[in-house]
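Structure in structure tokens, see below.
Removed: one protein chain of the complex. Kept in place: all other protein chains.
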Amino acid sequence: MNATNNKRALTGKDVITVGIFSAVYFVINFIFMLLGGFHPMLWILMPGLIAVFTGIPYLMMCAKVQKPGSVLLMGLITGLIYFVTGQFTVIILITFVISCVLAELTRRQTKYRGSKGNMLSFVFFSLGMTGSPLPIWIMRDSFLAQITEQGMPADYIATLKAVSSPVMLVVMVVAPIVGALIGAAIARTMFNKHFIKAGIV
Amino acid sequence: MKQIQKDRYLDPRMGALLLVLANVAAFSQKSFAVELSWIIYLTLLTTLYGCWIMALKWLTAFAAVLLIQWYVLPASPMVIATSFSIFANYARRMFPCLIVGMLMVKRTPLRNLIVGMRMLHIPQKLIIAISVTLRYFPAIREELGYIRDAMKLRNIHGAEKVECLAVPMIVSAAGTAEELSAAAVTRGIENPVRKTSAVQLRLGAVDALALTAGIAFTAAAFVIK
């Protein structure tokens, strides 16, 4: 395999490591995804919440596999599982590809080391989950049309419009940025407190 | 031991195509008749693959969503109505995707999924990573069970629990990554030759029929407004 000739290509071990930490990432992600089912506001904030709690598996993966392609793999796995199990639309695959490409570029610029670069790449990566609530805006018009047809009162529709307003779209996008910064800080604390001392990284 | 009849497996390629179609429909269809026929068609398909209980559940759930949307939400207080009509709307649109997705989960063994991905020429590295992820899910469940037991015996409660879950979980993930890699690499996972598969996937008559109908419905979703 070219992996043996080219040190920068992902080896079997790299790919397996990415697979394992993607599983840990996905499980945490999934728990908050379920939480998002309680209220649309939670759903909109979900990408942000997920980012807060998934810093550890993401940054652990980054520490273990300092090569191009690893983050893209992790994002594709997450997007594909959500897509194939029919829980989210194909939009989530698209957002993950975009966010992972940005994260990969960041990692390449920062030579795959250094906490700042990895932190920034985590911010981009976390934006991938915005593909989950994004259909609220994409389908907005047809949502509203359908609801108006049912003869709902005007103030009802007004509230709905507010939830799916462009302002909320901004909130939805900003949440994972803030969340990822918090998540990375939590991960850093845990790395220093546990994982470095324990000799895992 | 669960043994599923061979012909009751959903071909992963067919499942993927159906999913794409269901997605297209979710974004484009506007007619209730088309929506309803999609749902009925997919539940019929579900029974064809031997999951008639699941099919019944889907039909009931769909009816429930409609009831909520048409009768319960308009009669409920404003706060509830506004927040949940988004869900109800989204759920209705996602129904076809969910039905196909869950059918995949139930009726496409990991093994067939891998074979399907190989046949679709998906890069080998992505296939390996996904199969490791799916293989590690049950291991995570097992681990969490042990850790929970251990926490009970140590009388650990509250916020401490989260940190206590994270440490053994990550330590064990790192260890498994190392050991599983050794086991996989010494069995030739890095071999660049085209991997073969002991089992073969063959699209059957049911698959072909299902696919044709799926395409017809998607077309209908575009035409009938």
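Order of writing sets the chain letters: A and B. Residues in each chain are counted from 1.
Note that in this section a residue touches a chain if its C-beta (ideal position, glycine included) is under 8 Å from a C-beta of that chain, and two chains touch if they have at least 3 such contacts.
Simple rule for what comes next: contacts and distances are computed from a predicted model.
Novice: The chain dropped from view, which UniProt name applies: "Ferrous iron transport protein A", "FIG009210: peptidase, M16 family", "Energy-coupling factor ABC transporter ATP-binding protein" or "NADH-quinone oxidoreductase"?
Specialist: UniProt lists the chain that is not shown as "Energy-coupling factor ABC transporter ATP-binding protein".
Novice: Just list which of the chains on display the missing one touches.
Specialist: Every shown chain touched by the left-out chain: A, B.
Novice: Given the contact definition stated above, which residue among B:Val34, B:Met104, B:Leu134 or B:Ala221 touches the chain not shown here?
Specialist: Reading the full complex, the residue touching the unseen chain is B:Leu134.
Novice: Which residue numbers on chain A touch the omitted chain?
Specialist: Interface residues of chain A facing the absent chain: 1, 4, 12-13, 193-194, 197-200.
Novice: Tell me, which residues in chain B touch the chain that this view leaves out?
Specialist: Interface with the chain not displayed, on the chain B side: 1-3, 109-111, 114, 131-132, 134-135, 138-139, 142-143, 146-147, 149-156, 163-164, 167-168, 171-172, 175-176, 179-200.
In this text, only the chains that are shown with their structure count from here on.
Novice: What is the distance, in whole Å, between the centres of chain A and chain B, each centre taken as the mean of its C-alpha atoms?
Specialist: Chain centroid spacing, chain A to chain B, equals 19 Å.
Novice: In the complex of these two chains, what residues of chain B are touching chain A?
Specialist: The touching residues are 15-16, 19-20, 22-23, 26-27, 30, 69-70, 74, 78, 81-87, 89-90, 93-94, 96-102, 104-105, 125-126, 128-137, 140, 163, 166-167, 169-171, 173-174, 176-177, 180-181, 184-185, 189-192.
Novice: Which of the residues in chain A end up touching chain B in this complex?
Specialist: 1-4, 10-13, 15-24, 26-27, 37, 39-41, 56-57, 60, 64, 69, 73, 76-77, 80-81, 83-90, 135-136, 138-139, 142-143, 146-147, 150, 152, 155-156, 159-160, 163-164, 190, 194-195, 198, 200
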